[in-house]
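For this view, one protein chain was removed and the others were kept in their places.
Naming follows writing order (A, B and C), and every chain is counted from residue 1.
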Amino acid sequence: MLGTGILKGLLVTAKNFTGSYHDPKRMVTVEYPEQKTVLPENYRNFPFLVSESADDPMGTLRCVACQICEKECPPQCIIIEKSKDKKPDAAGKQQFYPAIFSIDTSVCMSCQICVEVCPFDSIKMDKVFEIAATDRFQDLLLTRDRLAKSNSYYHQIHPEEAAEVDGRLAAERKIAEEKAKAAAAAKAAAAKPAASVNPASAPAAPAPKTPPPAA
Amino acid sequence: MSAVPFLERAPIELRDWFVQLLPGPLQWLTHHLITVVAILAVFGLFFAFTTVAERKLLGRLQNRLGPNRAGVPKFSILPWHLRHKLWGLTQPFADAVKALTKEDIVPTAADKVLHFLAPVIIVGFSLMGFAVLPFGRLLIPVELDAALLYFFAAGAATELAIFMAGWSSHNKYSLLAAMRALAQLISYELPLILSVVPIILVTGTLSTSAIVHAQGFWTFGLLPHWFVFTPWGAAGFVIFLVAALAESNRSPFDLPEAESELIAGHLTEYSGFKYALFFMAEYFGLTALSGLGVTLFLGGWQAPCAFLEFIPSYLWFMGKLVGMIMFFIWVRGTLLRLRIDQLTRLSWKFLVPLALLNLGNAAFWVLSAHWAGPLQLVRWAVSLAVIVIPFVVMGRSITTGYGPRSYRYAP
Amino acid sequence: MSCSDQTGLDAELLAFGRQSGPTVRAVHDQFHGDLLEVSMGPQHPSTHGVFRMVATLDGEQIVKLKPVFGYLHRNHEKIAENTTYLGSMPYTDRLDYLCSMTTNWAYALAVEKLSGQAVPDRAQYLRIIMGELTRLVNHSCLVGFLFNDLGTSFTPLLYAFREREKILDLFESLSGSRMMCNYQRFGGCRVDPSPAWLAAARALVDNFPRFLDEYERMLTGNEIMLARTQGVGRLDPAHAVNAGLTGPVLRASGVDYDIRKVDGYGFYPRFDFRVPLGAHGDTYDRYMMRILEMRESVKILQQAFKDLPAGPIMDPKAKIRGFRPKPGEAYGRIEGPKGELGFYLISDGSPNPYRYRVRPPSLINLTLLEEMCLGHTIADSVVILGSIDIVLGEVDR
Partner (left out) sequence: METIEQIRDRLVARFPAARVELVTNPGPAAEHSLLLDAAHAHDLAVFLRDDPALRLDYCSNVTGVDWPDKEITDVTKTTVPDPAGGQPKIVEQKTTRLQPGCLEVVYHLYSMALKHGPVIIRLRTANRSDQVTLPSLTPVWRACDFQEREVYDLYGIVFSRHPDLRRILMWDEFKDHPMRKDYVEPDDYEWEPTAHGAVAEKHKAHLPPPAATPEAKP
């Protein structure tokens, strides 16, 4: 009979109308400035540089200016200039650091390929999205000082991911130390027989080399 | 005058008290001037809050809140400045300010005079319809004997204004839309008037207040004698609703400003205050038509039951008016738009024949008024049959070839 | 816009090309009064982006309709020739920006075919889950936009968006971005969904049919909908096949061709699902195809969630950097929500592809737009365009 389809349609919208007063699933509005939706943990916006300590973020950058991310970035929006001198990093080894590291956020499309290819876990994705800028040019070129943020900040925005990264770094550092200790021990053992050529047999064979570090 | 309860008489008493303060010759003028100002004030506010009610109701239909951001002005007269945004009720005033301050662009190729006159005419004529609507037992602006004739005469001029707007904008889209609007309005003028004629036939008068008085009785104090509760009245009301939707260019028939095809139809070249005037005229037209619908079919200011008489009559009128406008908004939130040829086919091939049949039905109703006892049931049955059977038959003929389909799946 | 003269062509074109459509397209100007040429677009509320239709109208009826593209042309293929294989992956999100996961999958499939890269089981299942979720997103979007073109004031669109947002929230919590997911890699996926994510996805998929029922109850039986879409934009199966139309538009005309069944790529042969076919090939059938396909996708998703295997999500031998496939070429295609989405790659051994070609279903589905719109009114042309489902990012590349 003509009109039944239309009446059914009207009933559906009426149900939605009454539903919007008591059924939270139907009322989807989030009044933005007052209420904010919780961002999921994996959310990514523009990248930022991880630095070891919070008090001197610029000084203790984890980045060693290897420029892999500059090459791999699809829209070529990362600008890196390696420093001339070296600086001790967290493990005490002398490493370069980026004298200039800026990301042109008007070009960056937050695709996080730089995070994937970075071998030193020194660049991660940030979660700040309220970054309106007045000057179209210089404000959108995030220089090193605006990019550097502390590891504790990283733990704050990506808790699980940060924990897993720190665990991996700590493990690598432990293996590196063991290898260094083993190498030092082996060098010391090799040096001793050469130094004192006493007829007694060389002291017990140097400590068995620790198993090669897990790949 | 005194038998009527105080609230009922209050507006009239106020006006008379004020009028006799003035010297003689001015009295007649201020008497009518106050009525005009009262109508403009009441229905101006009614228009304002209809727009925000529409947006909030549509919002709720679509699982979202309507507008609730327009703030309360700093220097508000309220005792303290409200942090609360009053659920968006200040939105219409914000819209009004925006409409006034927006730049009013007139295209160079436009016919300036016509372009300026179109909104003036459309608002003027759509307001004239309010003169004959009985808002309350005593609140009737003009007691016209040929009130309905006057109402439809005033309403017909809006088509002229729409075509003036379309033509004078000198724009391909608005010309196409103006022609569409004309086709639609003319083809729906007929069912609108034909759905009203049975009432004139039954009540025998054209005056709206007499029609409302004719619906004044209640059987057993509970069942009102509104015309909508008679078979021919119900059919007439349905046809009236469909035609009123088309006359005021609302939802299933909002072809003239069909955004998806012709941007804003004949309003493309209007901006600023003129666009707001068109917008206001559309709402005034809608309110006038639903006011007429309430007066003719839903018993105007009559209370639904005898014992509810103590509530002032104009509140009943306003309640029914708000109910009808809510129905229009609800329809706007649900239905799709008809194509121009389907729209006119629906009017000429479906509504007009039904309305004519309804005329015959009302005539039978009048002639069989004196049938006694069990014959009343026969009378009702015949009257119902006369309208329902053609509705079903013609409904099936108009939807030949359309129907739900079943689908096969790949082997 | 010179109207092509017919005389010079041989019979084949006339047999297939210009003869179809409700009325023979014979432009007899002399006694039809002057024709009105209306250009709809590129800024037009209902052309789904920057797409222009130059329609020649005889009163309300369309006599000639020439689509104009290129307003969003970024030469994605030239950019791809200057970046590495991995570097093009985020750009594939920007092709069909409504279904980034399926475009990623098509590109990953093509590169894996080019380099002979294996993909672990769990990754295949995840790709099917993401692909079918994207199909739900795309089809609900399309149906919402179609009703907007038909003239409802946003109500069906907002119901569709309410469901779409729930799925996009899942994508955001998994890949980091709602629409630009950049989730697939050559040899697997990038992120392993957590059990909480899988539970949320399963709950969403289980009550998705409730949304479809509400939609069907509200609109499928609606008389105005039947009047506006049935018999509008009829498409003849033979012309559709010859014009290379694919996806729901083709199946609405009754041609049984679904690449998930034909090629059986990924693990689709393991899933039992049906392919709906239309009978009339008009706008109503195209709308119903999407609704029925959404129901089939829900079935696939439920099966996928049930037997999602454990294991690695990335082939251990897959290399992120320094990926150099051996010289050769490959054409990988998938059944995207809009039709057959293909990537044709020619490699010369260097890290950048020598030739990178995207087969855009949206562009090719527009081939017969003129034949479908002839004889209909301008209001119908908008509805027909809406039912073909084009996204300008993919049309113009």
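Note that in this section a contact is a pair of C-beta atoms (placed from the backbone, for glycine too) under 8 Å apart; a residue touches a chain by one contact, two chains touch by 3 or more.
None of these values were measured; they are calculated from a predicted model.
*Asks:* With touch as defined up top, name the shown chains that contact the chain not shown.
*Replies:* A, C
*Asks:* Any idea which of C:73, C:210 or C:270 touches the chain not displayed?
*Replies:* C:73
*Asks:* With the missing chain put back, one of C:135, C:260, C:359 or C:376 would touch it. Which one?
*Replies:* Counting the whole complex, the residue in contact with the absent chain is C:359.
*Asks:* Quickly run down the residues of chain C that touch the omitted chain.
*Replies:* Answer for chain C: residues 4, 8-10, 12-13, 16-17, 69-70, 73, 75, 77-78, 113-116, 239, 241-246, 255, 257, 262-263, 325-331, 333, 340, 342, 344, 346-347, 355, 357, 359, 363-364, 366-368, 396-397 touch the chain left out.
*Asks:* Tell me, which residues in chain A touch the chain that this view leaves out?
*Replies:* Counting only chain A, the missing chain is touched by 76, 79, 81, 100, 102, 104, 106-107, 136-138, 140-141, 143.
Following the convention adopted for this analysis, only the chains that are shown with their structure count from here on.
*Asks:* On a C-alpha centroid basis, what's the spacing between chain B and chain C, in Å?
*Replies:* Going by mean C-alpha positions, chain B sits 44 Å from chain C.
*Asks:* Could you work out how far the Cα centre of chain A sits from that of chain B, in whole Å?
*Replies:* Between these chains, centre-to-centre, one finds 63 Å.
*Asks:* What are the residue numbers in chain B that touch two or more other chains?
*Replies:* In chain B, the residues touching two or more other chains are 61-64, 333-335, 399.
*Asks:* Using the touch rule from the top of the page, what residues of chain A touch 2 or more other chains?
*Replies:* Counting only residues that touch two or more other chains, chain A contributes 2-3, 6, 9, 12-13, 16, 26, 28.
*Asks:* What residues of chain A sit close enough to touch chain B in their complex?
*Replies:* It is residues 1-3, 6, 9-10, 12-14, 16-17, 19-21, 26-29, 31 of chain A that touch chain B.
*Asks:* Touching residues of chain C toward chain A in the complex: what are they?
*Replies:* So the residues of chain C touching chain A come out as 83-84, 86-91, 93, 155, 159, 162, 165, 169, 172-177, 180, 182, 190-191, 214, 217-219, 221-226, 320-321.
*Asks:* Any idea which chain B residues touch chain A in the complex?
*Replies:* 57, 60-65, 68, 330-331, 333-335, 391-392, 395-396, 398-399
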